[in-house]
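Below is one structure, written out as structure tokens, with a few remarks after it.
Heads up, one of the protein chains got dropped from this complex, but the rest are sitting where they should.
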Amino acid sequence: MIGLNHYLILSGILFAIGLIGVLRRRNLLMLFFSTEIMLNAANVAFAAISSFYHDLTGQMFAFFIVAIAASEVAIGLGLLILVYKKENTLDLDDLASMKG
Amino acid sequence: MFEQIAFYFFSVLTIGLFLVAVFSKNVLYAMTSLASGMVVIAGFFFLVGADFLGVVQLIVYVGAVMALYAFGMMFFNVTKNLKEKTTSTGWVLIVGVTAALLMTLMFLGAINPDAIYASLPMSDKMTNPEAVGMALFTKYLVPFEVAAVMLLIAMIGGIVLAGKKMDTSLTDIKDEVLQLKDEE
Amino acid sequence: MESLVYIALFAPLLSSLFAGSFAMTPKKQFVGVVSSFLLFISFAASAILGYHLLVTNEPIHVKLMDWIAAGDLNISFGFIVDHVSVTMMFVVTLISTVVHVYSIGYMDHDKSFNRFFSYLSAFVFSMLILVMSDNFAGLFIGWEGVGVCSWLLIGFWYHKADVTRDINPSISPSWAANEAFIMNRIADLGMLVGLFIIYWNVGSLQYDVVFSAIPNMTQAVLTTAAMALFIGAMGKSAQFPLHTWLTDAMEGPTPVSALIHAATMVTAGVFLVIRANPIFALTPEVSYFIAALGTFVAFFAASMALVNRDLKRIIAFSTLSQLGYMFAAAGLGAYWIALFHLGAHAFFKALLFLGAGNVMHAMHDELDIFKMGGLKKAMRGTYLYMGLASLALAGIPPLAGFFSKDAIIETAFNEGSLILWATLVITAGMTAFYSFRQVFLTFHGDERYHEFGIHPHEMYKYVLVAMSPLAILAVIAGFFKDGFNDFIINLLPNYQMSEHTHHLALYLGLIVLAVAVSGILLAYIKYNKRLVRSEKTENGFIYKLLANQYYIPVLYEAVISKPYAELSKLMWKNVDMKIVDATVDAIAKFLYRSGDKSRGMQSGNLSNYLNWMAIGAIALLLVSILSLIAA
Partner (left out) sequence: MVTPIQVTLGELNLPLLAPMLIAIFGGLGILIIDLIKSNLHKSLYVMLSLMIFGADLFSVLGAAQGRGFFDLMLFDGLSIVSQILILIASMLFIPLALTSKRFHEFSYPEFFALFVFMVAGLQFMVTTDNLILIFVGIETSSLALYALIAMHNRYHSFEAAIKYFTMGAVAAGFYAMGSAAIYATTGSVELWQISEALSLSTENSNALLITGGAVLILVAFAFKLSLFPFHTWAPDVYEGASAPLAGYMSIVPKVAAFAVALRIFSIYIDLGIDSIQTIILILSVVTMTLANIMALVQEDVKRMLAYSSISHAGFVMAAIAIGTTKASTAIFVYYALFMFTNLGAFTMLWISRHKVKAFSDRFDHPYEKFAGMIKIVPMGAVVMALFMLSLAGVPPFSVFWGKLYIMSSAIDAGYIKLAIIMGLNSAIAAYYYLKLIVYMFLREPVKSVDIIYYNISKPLMVVVGIAVFVTVGSVFFFDKILTFVYTMMSASGF
């Protein structure tokens, strides 16, 4: 029988994969992909808990996470376009003018 | 039995796809596997009975978000293979595996669903979309409206930031020069 | 009424900040005017509060906030306007207002005009905190505040260079300022000990709480506390042996001398004894010591004033002497008389100092009275003021000084301590002598200043007008004695003469009067016509002893300052440089280096930041797991 724990552990692993991507990627676009994975991991957990508890709240949370992810993409792409226009690159390592 | 098979199948699939998305050097592969991973996640939603959420996942994520990314990718002219100096894989794996272990440890413990009191109980009388609609337009009406404002902000922000007006910066140009421009 | 309390208290602060904001800019007349006006507002508020108290007889207690509420230590930042503090407020703000206006004229040509007003108002603010606080902690803050302000003001002309004692007995303004500050710090230590003793035993520094807890304290504790508090009072009120700073403090601008070293700050010690009267009333030994010391200082200071040639120093010595009178009264239990003398003295002493300032102004900063004489023609108004103030100081009826001083001498008689009484009577005669010696030498006789090519001129009109309230009060303050008595006994213990003394009051008064008048006569005979200097007297032992202030400053220097300087040098070379400095340097260097090291974390690379974030999150999770395992 598949229990809630199975889903939650899956969600945790997906979250870790997202985290790995965040750590590893140096290209901004790829980095944004990884944050999407993290949010999706949470969504899996919410949907699963929701169904196991027979409670709609989890699904509600998941909806709003989807909405938030969509909004983030819009602002994030806007920022990327700005940087790209100025620098012609999306590499993180070129984006370190402020430090110290 | 079906549920078990489906779960494990989907699990392996998502983990694999997302790993490709994270590790692939080829942008197209990464992108495609991310999109397919999202589709599989919609599969999970159907599996746990959150039909409407699954549909939303397909439409918003796979439809809108991934399309946006695809457009972005074309705009940025990202070549097929990324010339990316990635952080050393060993280090990333250590951190990632530790994180995964900790998460697993966290979610491994006993959870007793019977002790939980559902604040928005699902009833058998309503289909999932009906129930979702009911919840969204009563209890969660305010967040729904705020989310609308948030999308509006994202839209305005996106338009402003990507707009042509940002090409010349009033911040960098001296005021005397601006004066001349105004008079022209 | 509460808002009036705040207005009275904070108007000087506002004035100080206002003047301070112009501190670095050249002189601006309006700074002085605005400051004076704000001080006047403070005075008006104090006067209204005084009237309110007179009519309703209800002290006003305001609590600004819980000032220090740390653990069990709970000191509320409260102010009380009761009979004692309102008297002090009235005196302080009145004199401050006059002095502020006076300073507009006096500091006219000083390039640090604005800065001066800032300091002066800050001083008034500190003084008001001192008198209005409803607890010992606030009193101590004000106490330190006036110390700092007086340091700033005495050393106001800090750019003057050091000279030897022969040329200038106080060496230089900055030296005098440091001396005043250090001596006060020594005494403050005593006071701090007293406060700690009280806090240790009572658990509060609130006046009312402390005083109501007195019955539970042992005699030994009370005596120690009273002693320690009095040591603090001795420093601020320049009692022997901590008196040398007061005359040296005359290095400051004259308005400062008038305000700080006559009317307000130096009376803080007396104020403390009066405030803490429930403690002192129960410690008769300490009280008697205070009375005896006060009497001694009265005589001691007067003796030094007899031969001094410096106009301001004579007045300073007379201040010392009068403070001695106040302590004598307070020590004998006649607190209200001490307070009354404090007020009356403040008026005529401020007047005297401001008059001296006028003379100094006219004489181009020359202070040697042997070089003056016959100034009355050129300076009618000042002559009138100084004459009036000297009459008051000498204790000639019906001026203020007579009533208050006579009451103190009578008290000494009433207490049966005939030695004190006799000393005080003789001192009264000496007071009369030296004050008129100074008046005659300055204003009467031959015009000796011509030799030095000085053309004296009278002070600005408005300055003289501004001084008039003080003159009026110096004349009439004595008539309010009975009224003040009725007013103040609501708070202070009433002190009345016994039947026996009461009988003799007229005769006692006549004796004092006779001694005083003979002192004036003696001065008249000796100095009215012209200055006759006799080599023999001036080379005599006693004259030399007095003129050199009993050699006490020299002694202090030889016994304390010099060895201390040597020791400090030694400490500096061996201990400070090698250990303390090195440690401080090492700490600073360590901090700086670790700052530089941790900068590496801020590499500017987003990927690095994200790594930190992930590591942080994992570390936090690990910590929570470990603490769960440990639990």
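In this document, chain identifiers A, B and C correspond to the written order of the chains, with residue numbering beginning at 1 in each.
Criterion: contacts are C-beta pairs under 8 Å (C-beta built on N, C-alpha and C of every residue); 3 or more make two chains touch, one makes a residue touch a chain.
Model, not experiment: these values are computed from the prediction.
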Ask   = Omitted chain: which shown chains does it touch?
value = A, B, C
Task = Using the touch definition up top, pick the residue from C:L94, C:L139, C:V286 or C:L610 that touches the left-out chain.
result = C:L610
Request  = Just the residue numbers, please: which parts of subunit C touch the chain that's not shown?
outcome  = 6, 10, 17, 21, 24-25, 64-66, 68-71, 591-592, 594-596, 598-599, 601-602, 604, 606, 608-610, 612-613, 615-617, 620-621, 623-625, 627-628, 631
Key: Touch residues of subunit A, complete complex, unshown partner   = 4, 8, 11, 15, 18, 22, 28, 31-32, 35, 38-39, 41-43, 45-46, 49, 53, 55, 57-58, 60-61, 64-65, 67-68, 71-72, 75-76, 78-80, 82-83, 86-87, 95-100
Task = Quickly run down the residues of subunit B that touch the omitted chain.
result = 102, 105-107, 109-113, 116-119, 125-126, 130, 134, 138-143, 146-147, 149-150, 152-154, 156-157, 160-161, 165-166, 169-175, 178
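Keep this in mind: only the chains that are shown with their structure count from here on.
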Distance from the mean Cα position of subunit B to that of subunit A, given in whole angstrom = 5
Message = Can you compute the centre-to-centre distance for subunit B and subunit C, using the mean CA position of each chain? Integer Å is fine.
response = 75
Ask   = In subunit A, which residues are in touch with two or more of the other chains?
value = 19, 23, 25-26, 93
Inquiry  = Give me the residue numbers in subunit B that touch at least two other chains, ranges are fine.
reply    = 87, 95, 99, 106
Complex contacts: residues of subunit A adjacent to subunit B = 1-2, 4-21, 23-27, 29-30, 32-34, 36-37, 40, 43-44, 47-48, 50-57, 59-60, 62-64, 66-75, 77-82, 84-85, 90-91, 93
Note = The answer for subunit A against subunit C in the complex is residues 19, 22-23, 25-26, 92-93, 95-100
Key: Residues of subunit C touching subunit A in the complex   = 599, 602-607, 610-611, 614
